[in-house]
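In this view, the complex is presented without one of its protein chains, the others remaining in place.
The block that comes next holds chain A.
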Amino acid sequence: MSETAAVLELRNLRKLFPAGRSGIWARTSEFVHALDGVDLRLEKGEILALAGESGCGKSTLALTLMGLEKPTQGTIWFEGEDVTRQSRAGRQRLCRQIQMVFQDPYESLNPLMTIGEIVAEPLDVHRLAQNREERRGRVEKALEEAGLKPAHIFMNRLPHELSGGQRQRVVIAAALVLEPEVLLADEPVSMLDVSIRAEILNLLAELRERRGISVLLITHDLATSAYLADRVAVMYLGRIVELGETQAVLESPAHPYTQALLSVIPVPNPRKRRERIILQGQPPNPVHVPAGCRFHPRCPKVMERCRVEDPVLAAVGAGSHQAACWLVSGGGSDE
């Protein structure tokens, strides 16, 4: 896996938001550390799951990759090219390569536009279709590829006539018409009915098979990622704390935070059931990131060193499995 080229690479990416809607009186010098030094590679044709609890910065990461938020610091590389600070034309070119699927399919479609118009819009904006026939052909192809078959019956419908799952397929189709290299899927199924979640996830897996698209699958539950991801990245308070092949991370999590996350997922086999780890302490506050290891106030295995020194990602065992924890890099065992 590590020999393949990275489509997308982030180095030390930081994004700060001014904390609190400051009025005239609140001169703010405090910041929300939404992204606090993210290093991540998305390999060509892989599905990388990015997991973490609410507010840890997953959406901010996606929006920053899309160029919709400006990173405070750090660099983004797309196919070996630094795309962090782009001219408008550069960003325009980039967004043909990187597309995004949003969390809420009920809100991400303009209620007044027909499905045909919605899917054709990216083509119009980027002037990709020479004539009406080509335009229509590409729109229908994208719709069918996103699983809306036969495409022509959807063309003139309005979003409110479609189910949530179908709407999410429309969003995916509108991303696919641009034939992107990378798809950022920000919790694409969390607003959907449980019964259709698997269908949408299967669609993503299928697209990867057929088109070789790389997918960054943002999720807040690790069980989803286990379903189709090649690799998993676990994020905590704006930083990646564990990273590795799905099986390695899920079966032998090295970071206490990952262990806690996994321990609360119900396991079908009762003999394999792990002891539940309930995290203690304050919920994380991205304004005041703890000194030392950012997880130490809630960590059940906290040591003296964790309160002072910030651990970086270090190899766990032989593979590409990495974790940012002193238990790993400090020579301690992970159990």
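Simple rule for what comes next: a contact is a pair of C-beta atoms (placed from the backbone, for glycine too) under 8 Å apart; a residue touches a chain by one contact, two chains touch by 3 or more; residues count from 1.
Heads up, the rule we're going with is that contacts and distances are computed from a predicted model.
Going by its UniProt record, the hidden chain of the complex is named "ABC transmembrane type-1 domain-containing protein" among "ABC transmembrane type-1 domain-containing protein", "Protein arginine kinase activator", "Xanthine dehydrogenase family protein subunit M" or "Iron-sulfur cluster-binding protein".
Screening A:30, A:81, A:107 or A:251 against the full complex identifies A:107 as the residue touching the chain left out. Touch with the chain that is not drawn comes from one residue among A:44, A:126 or A:305, which is A:126. Residues of chain A that touch the chain left out of the display are 66, 68, 91-92, 95-96, 99-100, 102, 104, 107-114, 117, 121-122, 125-126, 158, 171, 174, 178.
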